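Left out: one protein chain. Kept in place: all the others.
In this document, chain identifiers A, B and C correspond to the written order of the chains, with residue numbering beginning at 1 in each.
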Amino acid sequence: MHYSLWSVLREGLSGGKGWTPAWRDPEPKAEYDAIIVGGGGHGLASAYYLAKEHGLTNIAVIEKGYIGSGNVGRNTTIIRSNYLLPGNIPFYEHSLKLWEGLEQDFNYNAMVSQRGVINLFHSDSDRDRYVRRGNAMMFEGVKAEYLDREGVRSFAPFLDFDNARFPIHGGLLQRRGGTVRHDAVAWGYARGADQRGVDILQNTEVTGIKVEHGKAVGVETSRGFIRSRKIGLACAGNSSRVAAMAGLRLPIESHVLQAFVSEGVKPLINQVILYGAGHFYISQSDKGGLVFGGDIDGYNTYAQRGNLYTIEDVFEAGMAMWPGLGRLRMLRQWGGIMDMSMDGSPIIGLTPIDGLYVNCGWCYGGFKATPASGWCFAHTIARNEPHQLNAAYRLDRFATGHLIDERGTGAQPNQH
Amino acid sequence: MAEAMLTKRFALAGIMVPGRHGKLIGEAGVTIRVVGDIAVAHVSARKGQNAALLLVLARMVGAPVADQPQRVARDTLSITGISPGQWRLVVRGHNSEATLRAAIAELQESAVVTELGDGLFLADISGPRARAALAKGIAIDLHPGAFKVGAAAQTSASHIGLHLALIDDKPTFEMISAASTAGSLWSWLTSSCGEYGCDISV
Amino acid sequence: MRIGCPYCGERWNDEFVVLGDADAMMKHPAEATFALFYDYVYLRDNPAGRHRELWYHQGGCRQWLVVTRDTLTHAVHGVETARCAAQDIEAAS
């Protein structure tokens, strides 16, 4: 059913008995035109755009648990396109544009809130790097603003300007950046895809990928074999494990990124603020909770939890940036498994196996990329070739040396 | 000699203020004595010379030395294990540099010795609340049953690397850390001792 | 998480720096062929379960260690120095 003010009023008056399931719970078919493995944000978005943009409707999304149980439900909800390198900016900017029209597009309020993202810098060399980044954005037609110290103060007077170990010199502002209600993204795409005929198979685990003569032919699942000549993997932290089912080794390590939310308080900050002298970023949700995070724990893991050191590190950076946080409290912490790539940038593309496509390597950047990732992956699967927007995200770039290394830390995934 | 021409400046000069700190009432729970004059060398066993080196080191301090994180001392000279086949020699007191050089001469055959120019500071921390104060930054177990007299550890406090050894059961902990971060470590240490009252002396 | 350093004893993971898959990263190719080096630099095991990996005890004895750890439970099943492990590799090859 279509969601609208009227449907809410009508159902309110009639006791809500008319609300129908947001998506079906279908039985798997024997064969699909395309299968997406992974019912997270990227997988659901891929299915949605395959149906919407490429007219493929006989498709299935196969999810081991419940939809959105991966990183789309465990992140700090930030969206932005303030990237540095040519391979990245157009892609993330496309993503931001899709975010901007998403709710009307899939008729679900994901609360896309373009409240602004500020990256703080704390030294002259930091500043030069951010200026370079801001200019890269401006060259792409993406508006960025340079804030000096006083400029930052006008947005966030509560930061530590007077007694900081690393004084704030200024910031780079992208006003179009912001936050999104993360769970709603998965739900909106799921509902949109379902309405276009996509089968969302929850609690269905892929246990094998069948390849014959170098071509993908289908997947073994906990509910039987499902045939398909196009299989897209969008498995985030589990990418290596799933790709291994097809005998594929990926330049990926799985790491845990922890995130946190505070108790709800009345509005304190509007922007998303990223600290430059330590790994810390924070925003406030519409419910009032401060949502924040820091660095990955740094060791390979598939356990969706982290350790105390990283937690303490995040809070130290938080207090260093904003000493008024002291009496607020962490309410809940969680961890998501990040598919950290060897250059810190994603991989969306073909593989050496015909009909098998990968979408992985999102590092921290997966959430904000969700719409463009789905959009590009859908294109890549439908046309069997990448779109110009994801052309740089080839799997073979590590062999050719066409790396997209924003941080310049090289083949060390836990440094990206 | 050089000492006559150029004077040394100790790492904690301008940072450490002798006297009572923190809580003023009652006996000080922690006593910190800063040993200003030290000389330090890094000793690494030459290939195949580990056993020979251990004998030389043992002779120097008149007690067995093991390839373990332990501190053995005689008079002003101490030898502390810091890594397999590696030790740190520390001489305290006025004639520290000369004493150290004499020791180094004995070691040449079995070890590669790197004289460190003393970018370090050393403090003895003792008193009934010393363990409680140190536990505010040091993550290893300092319980007398776990960290016994003679035990040594390289670890950190307040994100700053340091070397800790227990030299007697008063207890007195020897702490050695880099000069460059001495001010920050000092800020942590004195803040941690504050609630117990702290006597600082040179 | 706590890692038992063979020299220093058990310490929290704050004191360590992690590099990654020990089996891949310690087998520095003897031959300078591109294929071998591509594997060496970019393809590391990323298993769910037991994993041998390189940890550096930066905050302690500064030794590189090979830690066998379960990536699902974070349980540490064994620690040896990289020096010993490397000598084993050499002896085996």
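Keep this in mind: a residue touches a chain if its C-beta (ideal position, glycine included) is under 8 Å from a C-beta of that chain, and two chains touch if they have at least 3 such contacts.
Basically, contacts and distances are computed from a predicted model.
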| item | value |
| --- | --- |
| Per UniProt record, name of the chain withheld from view ["Molybdopterin synthase sulfur carrier subunit", "NADH dehydrogenase subunit L", "Molybdate transport system ATP-binding protein" or "Sarcosine oxidase subunit alpha"] | "Sarcosine oxidase subunit alpha" |
| Visible chains that the absent chain touches, using the contact criterion stated earlier | A, B, C |
| Contacts of chain C with the absent chain, listed as residue ranges | 1-2, 12-13, 17, 19, 22, 25-26, 28, 32-34, 37-38, 40-41, 54, 56, 58, 62-64, 73-76, 81-83, 85-87, 90 |
| Hidden partner interface residues of chain B, rising order | 1-2, 4-11, 13-14, 22-23, 42, 44, 46-47, 112, 114-120, 132, 135-141, 143, 145-146, 158-160, 178-181, 183-185, 187-188, 191-192, 194-195 |
| Where the unshown chain meets chain A, residue by residue | 3-5, 7-9, 12-13, 15-16, 19-23, 25, 65-69, 73, 86, 89-90, 101, 103-104, 107-115, 122-125, 127-132, 134-136, 138-141, 144-146, 158, 160, 163-167, 172, 181, 183-184, 187-188, 202, 262-268, 277-278, 284, 286-288, 303-305, 307-308, 311-312, 315-320, 323-334, 397, 399-403, 405, 407-411 |
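What we mean here is this: only the chains that are shown with their structure count from here on.
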| item | value |
| --- | --- |
| Separation of mean Cα positions, chain C and chain B [Å, integer] | 31 |
| Euclidean distance of C-alpha centroids - chain A vs chain B, Å | 49 |
| Junction residues of chain A - those touching two or more other chains | none |
| Multi-partner residues of chain B (at least 2 other chains) | none |
| Parts of chain C lying in touch with chain B, wherever the complex brings them together | 7-9, 11-12, 14-15, 59-63, 81 |
| Touching residues on chain C, where the partner in the complex is chain A | 1, 12-14, 17-21, 38, 41-44, 46-48, 51, 53, 55, 69, 71-74 |
| Chain A - residues contacting chain C, complex | 238, 240-241, 249-254, 298-303, 307-309, 342, 398-399, 411-414 |
